[in-house]
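The complex is shown incomplete by one protein chain, all other protein chains being positioned as in the whole.
Chain lettering (A, B and C) follows the sequence in which the chains are written, and residue indices restart at 1 in each chain.
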Amino acid sequence: MATAELPRPLRGVITAMITPMKGQDLLDVAGLERLIEHILSGGVHGLFILGTTGEAPALKYQLRRELIERTCRQVARRVPVLVGITDTSFAESVSLAGHAEQSGAQAVVVSAPYYFPAAQSELLDYLQDLCKELPLPAFLYNAPTNTHHVFEPATVRRAAEIPTIVGLKDSSANMIYFHSVQELLNDRPDFTRLVGPEELIAEAVMLGGHGSMCGGANFFPRLYVDLYNAAAAGDLQKVRPLHKRVMEISTTIYRVGKHESSYLQGLKCAVSLVVIGSDLVAEPFRSFGAAERERVQEHLRALGVLAATRFGDRSAIPT
Amino acid sequence: MATAELPRPLRGVITAMITPMKGQDLLDVAGLERLIEHILSGGVHGLFILGTTGEAPALKYQLRRELIERTCRQVARRVPVLVGITDTSFAESVSLAGHAEQSGAQAVVVSAPYYFPAAQSELLDYLQDLCKELPLPAFLYNAPTNTHHVFEPATVRRAAEIPTIVGLKDSSANMIYFHSVQELLNDRPDFTRLVGPEELIAEAVMLGGHGSMCGGANFFPRLYVDLYNAAAAGDLQKVRPLHKRVMEISTTIYRVGKHESSYLQGLKCAVSLVVIGSDLVAEPFRSFGAAERERVQEHLRALGVLAATRFGDRSAIPT
Amino acid sequence: MATAELPRPLRGVITAMITPMKGQDLLDVAGLERLIEHILSGGVHGLFILGTTGEAPALKYQLRRELIERTCRQVARRVPVLVGITDTSFAESVSLAGHAEQSGAQAVVVSAPYYFPAAQSELLDYLQDLCKELPLPAFLYNAPTNTHHVFEPATVRRAAEIPTIVGLKDSSANMIYFHSVQELLNDRPDFTRLVGPEELIAEAVMLGGHGSMCGGANFFPRLYVDLYNAAAAGDLQKVRPLHKRVMEISTTIYRVGKHESSYLQGLKCAVSLVVIGSDLVAEPFRSFGAAERERVQEHLRALGVLAATRFGDRSAIPT
Partner (left out) sequence: MATAELPRPLRGVITAMITPMKGQDLLDVAGLERLIEHILSGGVHGLFILGTTGEAPALKYQLRRELIERTCRQVARRVPVLVGITDTSFAESVSLAGHAEQSGAQAVVVSAPYYFPAAQSELLDYLQDLCKELPLPAFLYNAPTNTHHVFEPATVRRAAEIPTIVGLKDSSANMIYFHSVQELLNDRPDFTRLVGPEELIAEAVMLGGHGSMCGGANFFPRLYVDLYNAAAAGDLQKVRPLHKRVMEISTTIYRVGKHESSYLQGLKCAVSLVVIGSDLVAEPFRSFGAAERERVQEHLRALGVLAATRFGDRSAIPT
């Protein structure tokens, strides 16, 4: 993609980028550049920063702004950059969106404000108010595990009539939800439908979805791109072994820890082993200890993502 | 299928049969026979009675027993009959299983007892105790919306080592869950993996699952069989329009009511319009009124499931 | 209380009786008689059988019927007997209620059917249908942890207009709920308001409630009766140390196990140590092992409920 205009719909693999850090409040600037180049060399179709995988809510605003600027500069319009602006504060969401626009991002991503329980009609009012203030097109982000709100299919249908809402990223993992939204938006081929969990990219794309936001595409972007391409081509023979590898990552690297934070810990640990040095996780979580790190390393070797050499030798790193 | 031995794995469309009733405690015997013949003429691969779609927990035991007997007799081993025996009482589960075996059923289906919150280790102990008493092979039934328990993938993996547990029906609609179970049971090609919601049959079967328990196969069995066959053959071009029809049913007929009971109400109403006369729903629910019934009828016509003639003329009924 | 007519409102301590068992399906008949006499000697104002503490949903129907008969016979109208009839099946609820009436019970207790999610209007319809079939007055049982339904205060207000619904037992532990129901039923001094968790008896009674269903009153009935009397008399100086003892039991004996079943396990273990021999818990749970049993025994000694003698010497047992 030569320029980063936002295609409608947006198709393919959008990497849900981690935020590389050197300290609780310190961006790993060199690591960020290397990470972006690693991701782009895998052929992904877009970058999503400041999402759940990016630990956005855990980062201070100044760091979020720096990340937006540096990412947009490094990407340099090679692919669209989508910026998570979800916040419990309306004003801070708008402010981040303005910063994203000025930095050269192509779109923002908005979930429900996640502190107060809100009714569907209240969420719709909120979206209408918010979109009036946004300088960029917006994707809805259905993330019930984290926000404890669902944008019900009928709400998505109505929100899709707001001109600046251009798509949905669904992280519910509930595929009836995803297919129902597709059915209700049958007349809107321009409205992007992405699944959040990378584990569902195959079926989403084969059955009418446009792609996926993938966390694993931080350390192994090519795998997800290959899977997307196979699914988009309807080549089920190619899809199956690639889907299986995605599930191997999901059931090993993301399950080394005992809590739900294991996904973040495992992913950041894998990225640190494959691409960049630090696996620092923001509060309220901690990075894996040595034992867990060793297990991730073994899984990476078994998956062929890390050569069976000593740590540090990245000559055989896949993209 | 000439005899109803239980294949391992069990593949295809298993109709999650409704329970046709003439009164709160009265089976519609003639309706049951007609319904079974309608379902079987559609080419399904099995029958699942006394599940959630069968409203089992709402039925008195005597009626459950009568349904088991009459269904097995009518089916006459043309396809396997699976019987839901889930109960909050261990002894009543065992008793129903004995009745199922004596009536000629091929397997039972067991979810978690759904009153007391229980830990995964307690669920596993329960399954081990229960299976010692069961005279038939058993399928696990992951049904968190109704039981408020999840059989976590690691629990399924361990339960699969109990010799009489032969498969899983997953009704969670969470496809990460389903794929994770498949990955953990990768070495067990004999262990049946079915999805519960019919909306997910396409992806489940294309990505390694064995089939689905479908409620819509009560009134339109051929649709789900065709979809299963296309998915099993990996014929994505055929899958897509059939999957779309399944989603049309899901987003219209099952959504006419305003509460979660709408699925049961809509399904029973559709069956009553297409196959048999009564759409009586058991307490705590009620059947649709005239307005909702009219809307179901319109949807059925739009779907081509009901000829555009007056109600009662079933000459053009699909199977 | 000479005869067991049902007072309106019903005031005092109603023991939520455990079900003493000799085997998974075998009532401990001698133990039941001893238990009832132990409970009644403590001065309680009623007996509630087949509730959550009674493990009703886990028991087969025949055992539930036997328990109803034997309990009513043993109590011999000394106090009112309330019988839990909640069931997912309308017909089985009605059938149990008939058995309760014939056995001489004074009332039944009904929660929401606990398998299918239901809306408030559906629950109200259900109660109206059910009460037409019940031969005894009924208490509502708000038990969201187990049934996953709440009878919202407005629903209770409307249900209270059904003539045979005479009260509410609230097990939510949410005291805003309890006070809200009281406020909405301000004009109905005849409508009984009980809290379920024994830990809340003091505040419920001091602030307008009529009493509590107490599980701890199986092994230490006098404590709860004393606390009720102090609260009913508005004697805060007496209330405080008794409330503290109730909380000591709650935070020790009921918390020896690691899962939510710990309450049932700890309570049955305490009863077995203080009153009767077996602490068998019904599936899906198991009784405490020796280590946990030893810890319960130590707690009972520390609480002065069990004399510091060897097990079996019950000379110093409190009532």
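In the analysis below, a residue touches a chain if its C-beta (ideal position, glycine included) is under 8 Å from a C-beta of that chain, and two chains touch if they have at least 3 such contacts.
No experiment lies behind these values; they were computed from the predicted model shown.
Looking at the complex as a whole, the chain kept out of the display touches A, C.
The missing chain, though absent from the display, is touched by one residue of A:E37, A:E92, A:E152 or A:E248; that residue is A:E92. Contact with the omitted chain, checked across C:H45, C:H243 or C:K268, is made by C:H243.
Across C:E199, C:D226 or C:E283, the residue that sits in touch with the chain not pictured is C:E199.
Within the entire complex, the positions of chain C that touch the omitted partner chain are 153, 173-177, 179-180, 182-184, 197, 199-200, 202-203, 206-208, 234, 236-237, 239-240, 243-244, 247-248, 250-251.
For chain A, the list of residues touching the undisplayed chain reads 24-25, 52, 57-61, 63, 88-92, 95, 112-119, 121-123, 125-126, 129-130, 145-148, 258-261, 264, 282-286.
The definition used in the following text is that only the chains that are shown with their structure count from here on.
Mean C-alpha positions place chain A and chain C at a centre distance of 50 Å. Each chain gets one centre point, the mean of its Cα atoms, and the points for chain B and chain C are 37 Å apart.
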